[in-house]
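Entry: chain A
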Amino acid sequence: GPEVVSGPGADPTCFAPWSAETKFLQWPAQEGPYRIAVVNGFVGNTWRIQMIKTAKAFAEDPAIKDKIAEFKVVSTGTDAPAQLGAIEDFINQGFDAIVTIAVSPDGFDRVIRLADRENVVLVPFDNVLDTDAVMQVNEDQTEMGRKWAQFIIDELAAQGKTGGKILEVRGLAGNSVDRDRSAAIHDTFAASGGDWEIVEVVGNWDDGTAQKVTADAIAVHGQFDAVAAQGGTTGVVQALIDAGHPMVPIAGESENGFRKLVAERSADGLKGISIGQSPGLVAIAMKAAVSALEGNVMPQLISVPLPVATYDQLEDGTNYWSDLPDNFFTVNEFPPCGVNISGPAIMSQSEADVN
Partner candidate 1 sequence: MQTALSRLRPEDRPVFISAGFIVVILILGTVYTLATQGTAPLFSPNYLLQQLQTGSFLGIVAAGMMMVILLGHIDLSVPWTLAAAAMMATAVGGDLALPTGIAVGVAVGLVNGLGVAYLRIPSMIFTLGVDSVMRGLMVWHTGGFAPQDKATPLMRMLAAEKLFGVPLAIFVWAAVSLVIVLLLTRTAFGRSVYATGNREAAAYLSGIRTRWVIVGAFVASGVCAAIAGILLAGYSTKAYQGMGNAYLLPAIAAVVIGGTRILGGQGRYVGTLVGVTLIVLLNSVLSIMQMPEAGRQVIYGSVIIGMLLVYGRGSRNLGG
Partner candidate 2 sequence: MSAQPFLQLAGISKHFAGTRALENVDFACERGTIHGVLGENGAGKSTLIKIIAGVLKPDSGSMQIDGQFVEFSRPSEANAAGVVCIFQELSLVPDLTVADNICLATPPRRLGMIDRRAQREFAEAVLARIKCEDVDPNTLVRDLSLSRRQMVEIAKALGKSPRLLILDEATSALTRNDVETVYELLADLRQENVASLFISHRMNEVERLCDTLSVFRNGRHVETFAKGSRTDRDVVRLMIGREVDAQFPPKPAAMARPPHLSVGNLVWENRLKGATLSVGKGEIVGLGGLDGQGQKELMLALFGVLRGVEGRVDVGGVGGAPSSPATAKRDPRRICLVPEDRKTEGLMLPMSIADNLLAASYSRVSVGPFINPGQERKAVDAAIAKLQIKVGSPQDAVATLSGGNQQKVVIAKWLMTDPEVILLNDPTRGIDVGTKQEIYRLMRQLADEGRAILFYSTDYAELIGCCDRVAIMYDGAIVADLTGADINEEAIVGASLNIGTRAPEAVS
């Protein structure tokens, strides 16, 4: 297993430690090239598909290609034993690093123990584990919630409002990401001292559900002063438009469709902030795994900067693409890390494949 060492870690612009308290870990250096596996859970939404494509593309990236001897991706569905089993199987097969999106923030004790025994680097990202025994890669969900809420507070303040009715469209119930983001939103509003009423609806991070619950909320509550949506943001905006609701400040995810709508309607008042959990995280996790295998000192928790875009920063062809589908996630690349696979690049790559 890794040793806890003192910092600083390798390549701090890319592998930024989460906070000052973050531990640093070091694995014994191993000879490359390495065998790396990605164990995904659920597949069946665009984010995951984009993530898998990014992983495949990044494995072919010249910067890392020579360091990888074998690369496998499996998706196990939302079945915890199957995911744990796949990880263990790859450990048994002698893989050197395993990158994973955990289906549950708990329950990895056994595979962590096995991985440590075999000196396998296990790197959860996106849905991370409630443990500090493994190296993990993620964006700061609390920070995201805080930024969303602050943006709304600021925008409303610019309109001269210090209170009002906010619609919060939440994600999947029971998920820690949903919990962290929502808590941060509530805390930030509370901290601002204004007179806020927050109406919560559950949108499951899914456009259709989010659209329906937003429409319902409007029908029942009339008008909102702003909207904070964790996901399915395109659907949320569509519901506003369909209901003839005035365009109000909105905080949301990084779907292309949302950015398109904000770009189109920000002049009407749809002042939006778009921050997203990027499918490109997988590339950073892979890069971190390789770096750890090379024996570098790594932060236990790697914080990937939030890709923020506000309505005044949107630029067609740069951070959103009006000619591309709504569903894909705009932020994919992380230049400080040498991860330069943009969303459209992935799309065009496969279009070329299909020709």
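The rule is simple: a contact is a pair of C-beta atoms (placed from the backbone, for glycine too) under 8 Å apart; a residue touches a chain by one contact, two chains touch by 3 or more; residues count from 1.
As a selection rule, all candidates are chains of the complex that A comes from, given by their letters.
Since this is a predicted model, take the numbers as computed values, not measurements.
Although all of 1 or 2 belong to the complex, chain A touches just one of them, candidate 1.
Partner candidate 1 is touched in their complex by these residues of chain A: 43-46, 49, 52-53, 173-174, 199-202, 206-209, 211-213, 215-217, 219-222, 234-235, 238, 242, 257, 325-327, 347-348, 350-351, 353-354.
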